[in-house]
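Here the complex is missing one protein chain, while the rest keep their positions.
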Amino acid sequence: MQAISRAAALRNARTVLSHCVKQNRFDTLILDKLSVDEIERPGVVKCTMAVERNHLNLTGTLHGGVSATLVDIVGSLAIAAAGLESTGVSTDIQVSYLAAPKLGEQLVIRGFADKVGKTLAFTRVEIATLRDGHDQETLAVRGSHTKFVRGIQRMANEK
Amino acid sequence: MQAISRAAALRNARTVLSHCVKQNRFDTLILDKLSVDEIERPGVVKCTMAVERNHLNLTGTLHGGVSATLVDIVGSLAIAAAGLESTGVSTDIQVSYLAAPKLGEQLVIRGFADKVGKTLAFTRVEIATLRDGHDQETLAVRGSHTKFVRGIQRMANEK
Amino acid sequence: MQAISRAAALRNARTVLSHCVKQNRFDTLILDKLSVDEIERPGVVKCTMAVERNHLNLTGTLHGGVSATLVDIVGSLAIAAAGLESTGVSTDIQVSYLAAPKLGEQLVIRGFADKVGKTLAFTRVEIATLRDGHDQETLAVRGSHTKFVRGIQRMANEK
Partner (left out) sequence: MQAISRAAALRNARTVLSHCVKQNRFDTLILDKLSVDEIERPGVVKCTMAVERNHLNLTGTLHGGVSATLVDIVGSLAIAAAGLESTGVSTDIQVSYLAAPKLGEQLVIRGFADKVGKTLAFTRVEIATLRDGHDQETLAVRGSHTKFVRGIQRMANEK
C-alpha cells in the first residue's frame, strides 16, 4: 500500500468510480454525486455525498440498501486507492446501522484497505454525518467488505 | 408467527412492499418489479424478480448493493409476513456472495423470519437463480438481517 | 458435493473433528463432547452436544464465544463432509444470537456447505435447542462462515 503516491492513488480511485458510474445503471442512479475527495493516508480514501431523495427509505431516512451499496463501493475504492487496477469480486459484506442520516445531510464516507493480499482484500467503511457548518462527524453506519482480488494487476509505481 | 393465516400474511407483506415502492425513490428504482408470490410456510415469504439493467454492476452481473438491498427488503417482508404492521429499523445486515446472477436471469428470493421478538427480529434471506424452463434453484447470495421492532403492533388474527 | 457417499462424508467429518480435538488445546477444552451424528443430505452435517459448565458465560448461558466456535468448527465439518481432506482457513464469520441455551440443554448443530468452490467455501451453521423428551428444535444461534480452501485435495470417490 506504500508503493504508489497519494496523487496516483486518488486518480486510480476516481477512475474506478467513473467507470462504475458511466457504464452501468445501478451505480449511476445512486452514486452519480459521490465524490472521491482525498487519500487521507495510504489505504484510506475519503468520499462525500449528500443524502438525496433517491437514497431514502419509507421513513425518509437513508435506505439500508444505499448504506450497504456505499460499503460495497467505497470499500472497492479503498482497494483502488491501494493501487489495484480493478477491485475484484465481493465475498462478504457486513453492515451495522447506528443512526439514520436524513435528507440533505452531508455524508463523509471513508474506505480503509486494511489488507490487500494476493487473493483476498479486507476493507472497512465508515459513514458519518457532518453537522451543518461544523467539522464534527457522527458515525452513522459502519461495515466490513471482503473481496476476491486474485490476478488483478497492481499499478506500477510512478517515477 | 402462527397467529395469522397465510392469506393475511401474504396480503400484509404485499402491502408493506407497495408502500415502499410507492412512497420513495430508491425502492421504486430498484424493486418495482419485485413480486411477493407466496407464503411457503409460516414466516417464510417467497419473492421473484428478474435481473434488469438497473441491477447490474460494472462487470454486468447483479450489483452487490442490489443483493444487499434484497436482503434488507425481503427480510423486512418476512417480518410483515409474520404479522407485524410495520417492519422496524435495521441494526445489522450481513451478505455472502456465492455466485453472480446475470442479466435476464430469474431470481427466487426467500425471506425467513427466524424469530420475531418484542424488541428484535432476526431474519435470513436467500437469493437463488432459476434455470430457464427448470425448477432447479442455485443459491447465489445469502444474508442475515436483524431489525429493531419494539412497539410495532401485530395484526389481529382474523375471524 | 455429490462425489462421495454419505458414509464417506461422515467418516471424513469425524476424522477432521478428531484431529482438532486431539492435537490442540482449545478444541479439546470446548469440543471434546461434540458428536458428528449424521450426514442428513449431501453437504449437511448434523452434530449434537450438551451445554456444560465449560461453555457458560457470566449469566449462566451458552457463551457467545462458544457459539462462534461452533459456527467455526461445524462449518468446517460441513466442508469435510463435502469431501475436502482439510477445511482451509477462515476469512469471515458472522453470528446472530436469537436465544441463550442453558446449562444441560441439548444442542443440535447443523453445518451446511452451501458452496465449496476452488478458492472459497461458503458454509452456514444453525444451533438449536432440543426440548427434553421431544423432537422439537428451537433455533438459538445461526451463523455464516466463509473459508479459503484453495489447493485442498478432494477425496476420491470410492468404488
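Order of writing sets the labels: A, B and C. Residues in every chain begin at 1.
In this section, a residue touches a chain if its C-beta (ideal position, glycine included) is under 8 Å from a C-beta of that chain, and two chains touch if they have at least 3 such contacts.
Since this is a predicted model, take the numbers as computed values, not measurements.
Q: From the touch rule at the top of the page, work out which displayed chains the omitted chain touches.
A: Among the chains that are shown, those touched by the missing chain are A, B, C.
Q: Taking the full complex into account, find the residue in C:44, C:73 or C:139 that is in contact with the omitted chain.
A: Hidden-chain contact among the options goes to C:73.
Q: To test your reading of the contact rule: which positions on chain C touch the chain that is missing from view?
A: 19-20, 23-27, 29-30, 53-60, 63-66, 68-69, 71-73, 89-97, 100
Q: With the missing chain put back, which residues of chain B would touch it? List them for me.
A: 91-92, 94, 119-120, 144, 146, 148, 150
Q: For chain A, which residues reach the chain that was dropped from this view?
A: The missing chain touches chain A at positions 92, 94, 96, 98-99, 114-115, 122, 124, 139, 142, 144, 146.
As a convention for this text, only the chains that are shown with their structure count from here on.
Q: How many angstrom lie between the centres of chain A and chain B, each centre taken as the mean Cα position?
A: 25
Q: Any idea how many Å lie between the Cα centroids of chain A and chain C?
A: Comparing mean C-alpha positions, chain C is 34 Å from chain A.
Q: So which bits of chain C are touching at least two other chains?
A: Those would be 92, 94, 144, 146.
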